[in-house]
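In this view, the complex is presented without one of its protein chains, the others remaining in place.
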Amino acid sequence: MIKVGIVGGTGYTGVELLRLLAAHPQVQLTAITSRKEDGMPVADMFPSLRGHVDLAFATPEKAKLAECDVVFFATPHGVAMAQARELLAAGVKVIDLAADFRLKDPAEFEKWYAMPHSCTDLLEEAVYGLPEVNREAIRKARLIGLPGCYPTSMQLGFAPLLAQGKPLVNEASLIADCKSGVSGAGRKAEVHTLLAEAADNFKAYGVKGHRHLPETTQGLQAIAGGRKVGLTFVPHLVPMIRGIHSTLYATILPEARDTDFQSLYENHFKGEKFVDVMPAGSHPETRSVRASNKLRIAIHRPGGGDLLVILVVEDNLVKGAAGQGVQCMNIMFGIDETAGLMHIPVLP
Amino acid sequence: MIKVGIVGGTGYTGVELLRLLAAHPQVQLTAITSRKEDGMPVADMFPSLRGHVDLAFATPEKAKLAECDVVFFATPHGVAMAQARELLAAGVKVIDLAADFRLKDPAEFEKWYAMPHSCTDLLEEAVYGLPEVNREAIRKARLIGLPGCYPTSMQLGFAPLLAQGKPLVNEASLIADCKSGVSGAGRKAEVHTLLAEAADNFKAYGVKGHRHLPETTQGLQAIAGGRKVGLTFVPHLVPMIRGIHSTLYATILPEARDTDFQSLYENHFKGEKFVDVMPAGSHPETRSVRASNKLRIAIHRPGGGDLLVILVVEDNLVKGAAGQGVQCMNIMFGIDETAGLMHIPVLP
Amino acid sequence: MIKVGIVGGTGYTGVELLRLLAAHPQVQLTAITSRKEDGMPVADMFPSLRGHVDLAFATPEKAKLAECDVVFFATPHGVAMAQARELLAAGVKVIDLAADFRLKDPAEFEKWYAMPHSCTDLLEEAVYGLPEVNREAIRKARLIGLPGCYPTSMQLGFAPLLAQGKPLVNEASLIADCKSGVSGAGRKAEVHTLLAEAADNFKAYGVKGHRHLPETTQGLQAIAGGRKVGLTFVPHLVPMIRGIHSTLYATILPEARDTDFQSLYENHFKGEKFVDVMPAGSHPETRSVRASNKLRIAIHRPGGGDLLVILVVEDNLVKGAAGQGVQCMNIMFGIDETAGLMHIPVLP
Partner (left out) sequence: MIKVGIVGGTGYTGVELLRLLAAHPQVQLTAITSRKEDGMPVADMFPSLRGHVDLAFATPEKAKLAECDVVFFATPHGVAMAQARELLAAGVKVIDLAADFRLKDPAEFEKWYAMPHSCTDLLEEAVYGLPEVNREAIRKARLIGLPGCYPTSMQLGFAPLLAQGKPLVNEASLIADCKSGVSGAGRKAEVHTLLAEAADNFKAYGVKGHRHLPETTQGLQAIAGGRKVGLTFVPHLVPMIRGIHSTLYATILPEARDTDFQSLYENHFKGEKFVDVMPAGSHPETRSVRASNKLRIAIHRPGGGDLLVILVVEDNLVKGAAGQGVQCMNIMFGIDETAGLMHIPVLP
């Protein structure tokens, strides 16, 4: 059994980790920390876990994280970077769900997250936890920076186009029009995500620049073998709880007009257990992946023209966060990559 | 034109007052206060008011409330009681949407609102602003304590039963099973009313005792001519923005079994512009009063038995708050009671 | 492996059965019928099942139901009664999710379902599939009539009160104020359950008399050892997908005032894996059981008075339908009652 600790289990990615890990056949939930809720049974805060999780929150001191095999950080940005070094030194693997180990350039981190990076020495070692792109590196990793929810959908959605030896689309002007459920904003007391504000409503936000942009650009360029990629990313808030729908636009280059994009995508993701390339003409719904680690993609070329429209759906809390974290953990510990992750989506 | 000031316009009852008053043909919006947002145009906070409200928030000092004809308090409990005396002295009428002037007994106020009452001398003068019960007193009032949202629906729903010379139902054991949209909790940064918490979810709360209970009991007893009334009140949170649906239960006394309750209700509310007694067998929907000052009632007697089931719907922000305030204002200033209040409900 | 067939898999209880059974460790999904969709892969209709269910719909003829060990009917009322006799004769067990085998009195069936009962000879043999009440009978049953969604919550909620040797509450005037998500109305093209009709809205319906009333009264009387029970049942429609919240009211008899109702409930359901009696003072939320077979109960006695308020939540598609069906199947086949049913609720 893999002994797992969780730092910061009071948010949505934390409770989702608990849901997945408590039912994972090869995991023993060992510790969960919260300074504020020290002593409180986890199931008192989340009654959905009554009968499934006996653990109580504990301070980091009491939690003895150093005795775990792996520790997940489901914390605000800045927490993992302060504790990772010590855990790694104690032989504990670390998977951070926040942004601390996503960006390779600490200046970029400081620019977008408005805090200095306090653990730059680990940035090079840290592996970006997107298994469909980085599986081999993850296998050997001690430290994982998990992708953000939007970036997962954008990178996997564009990957087959960019991963070829030469450009197929105009890589300088990709567009990602993304829509997210409200849980993406976290379990924080804020006015703009109240039901009375966000329900029966729709809006864009952060058009000027969103934190997930530099991470996605970095990832897309890596997929493109280092070629420069230009991306416009427009996030929107959807009055629903879970789910991301990314509508991606790419202009086909004249020399690539004859490409069979459906086959390109099917071949690229052949054998992937968590990526489903749907039949041509499909319109994936976010609910078709609700509460599961699946990501579904459909390829369109309206009117047979030069604009590709790629539709991607994922559950932002699973494939976009906790599920991807468990997937990385499975790979890192050499067990079946799908262990504890084969939940059938909940529909309706 | 009636010169109107609003203290505390940044919450839901405040913005609803603005929506109603900005379109009121006999009102001139004169001042709106917010210490925190001093100088900010109201329409910057609520873009829905762009082009309709030019006012900016001002500190109470700048706002010159003493020059208004009437001031509405859309503030947390405790604010109106601190300022009412001075405004009344300056000849300004006061309408409080909070609880400061609802309860006649200051000990009850202190018990339920966890603060001492600082203006007990005005409690006797204050009129409970439920026009369908208290119209004549409102006409002469200088100071109004507006009913809460739940209490409005419960009192008007039970009123025809209790307002008779002798009891028709078991007045010792009335039940009100009430359901409210989330805007009833106000525009406050809190976790439990986040969309990701409250959507696709339903729960009761405050079963042990809710602040609206003593106010409602006091009102029902007044309607019953002083007879003692026992009420069990169970509020629930509905994943919707606006609307209250109260399902009321009362056991018919043996001697009242032959009463024609449908006629009783129709006669009781005859001529009322904002109370609609629907045909027997109706099931009123909250959306049928959305954004309007109407309250609809339907009477049921399942299986012809001894239990009356009374269904009541209202918009908690209109008839349950801001609209009822405007209705009181119209009465106090001797203008048409329906002025500025005849909006047709928005459906769908 | 238990060979399972499903008749009518295109509705919500059907797709929920598929979700549960496809992941059940001791089940082999063998056949699913739909005359209309003959030949269509199930996963084409429900993309959430892509990669989990390979079956295609087939006509009853092709489906060879007689070779199954058990057949579930997730069909409109009237279908199971026409096919049950033949299947039983072939040695196949039958579990009906519709109402055909719930009511013992065929006249009652005809009155409430507006069709004659065509299989009255099996009514006596049929077992009402509520394991926490009827476990032993279910173990030996060949034919199960599964409870409706509302009746499950009402019966389990009132059971501990009624199951005593003498009455504790006024059994002549129980009240159940129930609230259900929209999936309870089924996957049928109808106007009143459109999102644009039912969202941001709340209403009661069927106050005059709902089909779940006779079934619940019959069940409650059985639990009360034959004593007569009077119930007023008022269902409401909640703008959410899944979940039932039943708020139950019962008046404590003078001689039972000293009862410790919390202990009564805890003892009654001791050892039950799917019934969770929460700590005193709790307010269970529907989402705390979302997508799971759990039912949670909390007991209140507001103001220490004579009215008990019992709060019950369940997922109408799981414990209120498909999950309860699988639970019965597990019992009937002598395997672990929780097999395939230990999903952790999905929150948020």
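By letter and in written order, the chains are A, B and C; residue numbering begins at 1 in each of them.
By definition in this document, contacts are C-beta pairs under 8 Å (C-beta built on N, C-alpha and C of every residue); 3 or more make two chains touch, one makes a residue touch a chain.
Keep in mind it's a predicted model, so treat the numbers as computed, not measured.
Peer 1: Based on the whole complex, identify which of C:Ile241, C:Ile299 or C:Ala321 touches the chain you can't see.
Peer 2: The single option touching the absent chain is C:Ile241.
Peer 1: For the chain left off this view, which of A:His24, A:Arg211 or A:His245 is in contact with it?
Peer 2: A:His245
Peer 1: Given the contact definition stated above, which residue among B:Thr10, B:Thr30, B:Asn134 or B:Ser183 touches the chain not shown here?
Peer 2: B:Ser183
Peer 1: Which of C:Met1, C:Ala90, C:Ala114 or C:Ala196 sits in contact with the chain that's absent?
Peer 2: Missing-chain contact among the listed residues: C:Ala196.
Peer 1: Spell out the interface residues on subunit C facing the chain that's missing from view.
Peer 2: 12, 181-183, 185, 187-191, 193-200, 239-241
Peer 1: Name, in rising order, the residues on subunit A that touch the hidden chain in the full complex.
Peer 2: 173, 175, 177, 179, 181, 196-197, 199-205, 207-209, 230, 232, 234, 236, 238-243, 245, 247, 249, 251, 281, 283-287, 290, 300, 302-303, 305-307, 309, 311, 313, 348
Peer 1: If you put the missing chain back, which residues of subunit B would it touch?
Peer 2: Within subunit B, the residues that touch the unshown chain are 12, 15, 19, 22-23, 46-52, 183, 187, 199-200, 241-242, 276, 278, 282, 284-285, 287-292, 294, 296, 317, 342-348.
Here is the rule we use: only the chains that are shown with their structure count from here on.
Peer 1: Just give me the whole-number Å value for how far the CA centre of subunit A lies from that of subunit B.
Peer 2: 45
Peer 1: From the mean C-alpha coordinate of subunit B to that of subunit C, what's the distance rounded to whole Å?
Peer 2: Inter-chain centre distance comes to 39 Å.
Peer 1: Taking each residue of subunit A in turn, which ones touch at least two of the other chains?
Peer 2: Subunit A, residues with two or more chain partners: 12, 183, 187, 199-200, 241.
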